[in-house]
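Below you'll find the structure, written out as structure tokens, and then a few comments.
Complex shown without one protein chain; remaining protein chains in place.
Right, chain A next:
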Amino acid sequence: MISIKNVNKSFGDHHVLTDITLEVPKSNVVALIGPSGAGKSTLIRTINALETIDTGDIIVDGISIHDKKTDINKARTNIGFVFQSFNLYPFLTALENVTIAPQKVKGLSKADAEKRGKELLTSLGLGDKFDAYPGRLSGGQQQRVAIARALAMDPQIMLFDEPTSALDPEMVKEVLDAIRKLAGDGMTMVVVTHEMGFAKEICDQIVFMAEGKIVEIAPPEKFFTNPDSKRAQDFLSVVLNH
């Protein structure tokens, strides 16, 4: 479903992604983990072309994302993206946040978009927040609206860039529950996360990155108990024993 081949990217002299190759089969959930500055966020942002790449290729559902001939706007409708800082539209209500793109991009009628939007918000536990502006919602609620907004385009792939890092601890669970539910529904997902327990529980593969490279790819049961690389062992000994 997602095929990343030999991707390289530099900011000046700084090599942020070095020869990244990664396959994400349909309905798989992949966690990108690693120390900060490892290039996880940059990598996930290249999958929907929020970041450019210097060399290599990224194929999503048969479409080469960084090919200049690709209609990137159309390709992006198939890829939902959830940001660390939510990025909800502050001047629109929760429901309007969810319905604007389906109307303007997919040409859905207001009634159809609202019907679908209300279903999504309700399924995410926000049935009483349709008319609330983002400024009136908690961080956890805002992030769930952001998830509903991404799902409203009916994407086949969801990308999460540290979806719980900006949240107060008591709100992390409600957002993780929403992502867990998507995993159960068979959504193909890539998640940059620092929630190791969550990664271990729902992911099919753990991709460990450091200094712009993929150091190790392993199923969670192996990665969290017996990682091959010294770099991953060191990382885990720090994050699991703090």
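FYI, a contact is a pair of C-beta atoms (placed from the backbone, for glycine too) under 8 Å apart; a residue touches a chain by one contact, two chains touch by 3 or more; residues count from 1.
We take it that contacts and distances are computed from a predicted model.
S.K.: Among "SDR family oxidoreductase", "Sulfur carrier protein ThiS", "Thiazole synthase" or "Amino acid ABC transporter permease", find the name that the UniProt record gives to the complex chain excluded from display.
M.R.: Cross-referencing UniProt, the chain left out corresponds to "Amino acid ABC transporter permease".
S.K.: Touching the absent chain in the whole complex: find that residue among A:Val60, A:Leu95 or A:Met153.
M.R.: Of these options, the touching residue for the absent chain is A:Met153.
S.K.: Check the options A:Asn87, A:Thr122 or A:Gln156 and report the residue that touches the missing chain.
M.R.: If we include the chain that is not displayed, A:Asn87 is the one touching it.
S.K.: Give the residue, chosen from A:Met1, A:Leu50 or A:Ile63, that touches the chain omitted from the document.
M.R.: A:Leu50
S.K.: Residues on chain A that touch the omitted chain in the whole complex?
M.R.: Within chain A, the residues touching the omitted chain are 48, 50, 73-74, 76-77, 79-81, 83, 85, 87-91, 100-101, 104-106, 133, 135-136, 146, 149-150, 153.
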